[in-house]
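A protein chain is absent from this complex, but the other protein chains hold their places.
Chain lettering (A, B and C) follows the sequence in which the chains are written, and residue indices restart at 1 in each chain.
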Amino acid sequence: MSPKVGVVTFPGSLDDRDALRAVRISGAEPIPLWHKDASLHGVDAVVLPGGFSYGDYLRAGAIARFSPVMTTIVEQARQGLPVLGICNGFQVLCEAHLLPGALARNSHLHFRNRDQRLRIEATNTSWTNGYSAGQEIVIPVKNGEGRYVADERTLDELEARGQIVARYLGSNPNGSLRDIAGISNEAGNVVGVMPHPEHAVEALTGPSTDGLVIFTSVLRKLVAA
Amino acid sequence: MSASQAPGHLAPVLDTVSAATNSPDVEQPYRELGLADDEYARVRDILGRRPTQTELAMYSIMWSEHCSYKSSKVHLRQFGEKAPKTDVLLVGMGENAGVVDVGDGMAVTFKVESHNHPSYIEPYQGAATGVGGIVRDILTMGARPIAVMDPLRFGAADHPDTKRVVNGVVAGIGGYGNCLGLPNIGGEVVFDSSYQGNPLVNALCVGVMPADRIQLSAAKGVGNIVVLLGATTGRAGLGGVSVLASASFEEGAEDARPTVQVGDPFTEKLLIESCLELFEQGLVVGIQDLGGAGLTCATTETAAAGRSGMRVELSTVPLREASMEPHEILASESQERMLAIVTPENLPKVLAIADKWGVLATAIGEVTDGDRLVITWHGDPVVDVPPRSLADEGPVYHRPMARPADQDELNSQHAERLPRPRTGAELKRTLLTMIASPNLCDKSWITEQYDRYVLGNTVLAQPEDAGVIRLSEESYRGIALSTDGNGRYTKLDPYAGAQLALAEAYRNVAVTGARPIAVTNCLNFGSPEDPEVMWQFAQATTGLAEACQTLRTPVTGGNVSFYNQTGDTAIHPTPVIGVLGVFDDVRQRTPMGLRNNGDVLFVLGTNSEELSGSEWASIMHNHLGGRPPRVDLAREEALANVLIAGAQESLIAAAHDLSGGGLAQALVESCLRYNVGARVRFNEDAFLALFAESTARALVAIRPADVKQFTKMCERFGVRSTRIGTVDTSSKALEIAGQFSVSLDELRAAFEGTLPALFN
Amino acid sequence: MPRVVVDVMLKPEIADPQGQAIANALPNLGFTGVSSVRQGKRFELEVESIDEAQLQKLADTLLANPVIETYSIRGQA
Partner (left out) sequence: MPRVVVDVMLKPEIADPQGQAIANALPNLGFTGVSSVRQGKRFELEVESIDEAQLQKLADTLLANPVIETYSIRGQA
C-alpha cells in the first residue's frame, strides 16, 4: 500500500486540487482533509496548500490556523509528522508557530506570478531529500504576501542550523530577507515554501517538472521509515 | 431632481398596491428615474393603475438600456437570424451565457462583459466586481468557472490620470480573480486617448460542466421555494433609483449613498463551491445570478422564464442596514448573491450545503400558479406585476442612424502616403520605437499580477496568442480562447472593424492548433442617442453577424455597453470579440516561441501595402485615417486549416499570428520568448514586409525535415507560404539581411522597459 | 519630531468584507461577545512641518479614497 498524503482544504484554499494531483503523480495516495474535521484519517504526511484561506483578509493564514484540523496537525507535527506548507500553507505554519518568522506584504506591493529560479539549500528535510545539495530548479512563484521576515537572530539561527531550505536566484520576487524561499523546523519534518512545487509536476502545464521531487521526497522518507 | 430635493411630496408611508389603486393621481418622478412619458404610460396601462413606488423603481431599472437592450435589440437579432447551423450549440443567446458541446460529454460556457463606468470611478473595486459578475454568469449555467481573461482599454499611457486607473484596474482584476482561484489566461491592453475619461474594463470567464447538467434560470413548479444565497443585501449601487429615497435619509445624505460596490472574492469562492455542490447533487430546479438590478432582475427573469408566478416576502432578505426600504432591497446591486429555485423536500439539504460552506441561505418566497410576481413587505403587497412585462416586454427602439459627417474625410487620409523609413538604420530605429510603445510593448508588468497556474490545467497563457486550458486529465481534450478588438480599425470602418476583430481572435485561436467553434462579444460604443454612434453600432453588428456566418462560428452571447465617452466625444467604437476553439488533444498545441536551431521560418499568407490604421501610422505619425486592412475570411479559414492540420500532424514547431505591428512585432515576440535569434531575408520591400498589417497571416517555424511536407500541405489548403529565414540559437540577435541586425538584449530592453517605467 | 496619526475607515454604508470575515470567524475561535468588526488603516506620519490644510489634502488625496473611505486626523505626543 502506498503512503497516504493528506491535503487540507480551508475555506478559500485554491491549490488544494493541484496538491492532490501532485501527490497522485508522485505515487502516493492523495487524501482530501477538511478544515473542520480534527481527524487526519490516518495520513502519513500533510500538505497545507496555497490559496487565500479566509480571503487572506486579516493576515494570510491568520484565521486558518485556528481550525480544528490545525490543532491536530500542530500536535502531530511536533511528534514528527511530515508537514509541507506551500504559499498560504507556509503562512499558516508561521501563524501557528510551527515555523519561525512571518510572511509580509511583497516589498513592491504587487501580487507577482513568474517562473522563479531557486537553489535548494537543505536536502536533509522530509520534503527535499530527493534534490542534490545546491541544485537549481525552476518553479512558479505567485504571491502578494511572500516576503519572509524574522529578526536577525532568528535568521542567523536558521542559517546556522541549516533550516533555510531554498533561496531565490536571480531577482528576488518579493523582497524576502536573505532571499529566503523556504525554511524548515529544526527536525526537518515541517517545511514551508513560498513558490509552488505543485505547479511544476507536468511538462504540459508547468515551466518544468522540478517540483515533483518535493512530493517524491516525502514518499521516499515514508517508505524508508 | 425635484424628488430628491423635496422628498416630502412622495407618499411618506409605505406605498402599497392598494394605496396605489386608491391614489391614482399621485405624481411620480418617473422622468428622474429615466422613464420616458410613453414608457410611464405603458406601465400604467400594463398595471391598470399607477405603479407603486417599488414597482416604478423596478420598471425603471428593467427598462433601462443596460437591462432591456432597448437600443441594441433590433441589431443583435442578426446574431440569431444569421447564426450558422452547427450542432455544437447546446444553449444559444438569451440565457446567461451560451453553452457549446466540446465532446467527451463536456460542455463549455463562456462570456465577456463590461464594467467600464464603475472602473473609472473606483478602478480597483470596479474591475474587481466586474470579474465577480461574469464569474457568476458562468456559474449560473451550472459550470465550474475555470479561467478568466481581461480585455482592457485605457487613456493615453502618459496622461497623469492613467496611472491611477491602470494600477487600480489591474490590482482589482488580480485581487478578485487570484483570490477566487481562477487562472488569468489572456486579455488585451490598449492605450488610446479616446478612452481617457472612459476606460474599457471587459472581463471574460469560461466554465466547464457535464453536458447533461446544464442549469437554466426558469422558476418552475408551483410551491417550489425561492432561496437567496450569498452575501447580505446593502445599499450598494442603487444608482438611479436613489432619487426615490424617502425621509428616512437625512438631509444631504445624497452623496453618501454609494454607487461603488466592494467586492468580496472570499464570499464568492464559497458561493461557487456551494452552488457546484448543489448542482452535483441535483438539488436545483432553476438558478440565476444577481448582477445589475439585483433581486428585481433575478425574480422577474426567473419567473418570466418559467412562465410562472412568484411570491416573495422582502422582509426575509438579510440586510446590512435595517432601515432599507423595499425598493432599495429590490434594486440593490450587492455582490456575491445567487437566487435558486428548489423543491420544498430538498430545502433542508440545500440549507445544509450552504451552511457547510459558510454561505448564508434564506428562503424568501415561492413559485406560484398564474403569472403575477407579488412582492410583500411584512405581508403588505408592494408589487403585483406580470413578470414578463419587466423581463421580456420592455421597450424596443429603432434609433436613428447617420453615417458620421467626417467619415469620408477620415477614409480619404490614407496612411500609405506617410513618409517611411528608408535605410536599414531607420528601419531599426522604427522597430525599436515601435516595440517600446505602450501598445506593442511587453505586458508582463500587468500579467505577472495575475495567477496563471492555479487549477493546474493552464497549457498556454500570456504572452501566447491564445490561452489554452486542459479540460480532462484523461482524454486531454482542451480549449483555446482569445479576445481581440481594434478601435482604430473600427473607427475607420465599423463593419470591417468588427470583422477584423473576429478574424484576429479566430486566427489567434487557430495559431495554437485549436479549431474555432464559437464566439462571444462585448460591444463597447458611445451614446445610442447619437445617430452616428448608432450607425457605427449597426455596421459593426452586421459585420460581425455576417462574418460569424461565413466562418461558421455562432455568437453564443455577449454584452452591450453604451454611453462610453469622454466629455461629449465617443470612444472609438470597440467591439471586443472572444473566440473559443477546441483541441481533441491539447498536447498537440503549438507554442509561439522559437526554440530549435535551424528551424525554417515561413510567413503564411499574402502581404500588401496596407498601412492605414496600423500601429506604424499611429506610433510613428500619430495618424489615423484611410481604410483598414482588407478582410478576407476565406483566407482566414484556409490559414486556420493549415495551422490546425499542422498542429495535429506535429509539423509546426512554433507559430505566431501577425496582427498589430506586423511581422516585425511577431518576430521580436517569437525571438524573445525563449531568447533565441533569427536570420531573415526579404525579397519584397523590407519596410512593408516588416510593418504592413495585412490579415490572414502567421509566422511559423518548421523543422528542416518537415519543410517539404509542410509546404505541400500549404498548397493543398491554398495558403501561400514564403520562406523568410531560419532560427539561430547562437546569434542572440535578430538579423534582417541587408538592413540591420539588433541584439536580443537591445530588443528586450526596449520591449520590457516601458510599463514598469510608466506605472511603478 | 511631532507625529500625526490619520485613521482611515470605510464609510459605514460600504461593505467591509475583511471586518466581516473576522467577525464571522470569532465564535469558532472561541471569542464571544463581539458583535461587529470593521477593519481600516492607520497611518503614522512623522512631520517636520506641515500645515493643517496640507495635511487635510494629503489625507484626502493619498491616504484615503474619499469615494469609499472617511478619515480623521489626530496629533500625537
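One rule holds in what follows: contacts are C-beta pairs under 8 Å (C-beta built on N, C-alpha and C of every residue); 3 or more make two chains touch, one makes a residue touch a chain.
None of these values were measured; they are calculated from a predicted model.
S.K.: May I ask which residue of A:Val69, A:Ile137, A:Ala150 or A:Ile180 touches the chain that does not appear here?
M.R.: Considering the complete complex, A:Ala150 is the one touching the chain left out.
S.K.: Please give every residue of chain C in contact with the chain that is not shown.
M.R.: Listed in rising order, the touching residues are 1, 7-9, 19, 22, 26, 29, 31-50, 54, 57-58, 61-63.
S.K.: Would you write out the residues of chain A that touch the absent chain, in ascending order?
M.R.: Contacting residues on chain A, toward the hidden partner: 58-59, 62-63, 66, 94-95, 100-102, 104-109, 149-151, 175.
To be clear about the criterion, only the chains that are shown with their structure count from here on.
S.K.: Count the C-beta contact pairs for A-C and for B-C, then tell me which is higher.
M.R.: Looking at contacts between chains, B-C has the larger number.
S.K.: Need the CA-centroid distance for the pair chain B / chain C, whole Å please.
M.R.: Comparing mean C-alpha positions, chain C is 35 Å from chain B.
S.K.: Out of chain C, which residues touch more than one other chain, so two or more?
M.R.: 17, 21
S.K.: Identify all positions of chain B at which a residue touches two or more other chains, and write them in rising order.
M.R.: Touching at least two other chains: 264, 266-267, 358.
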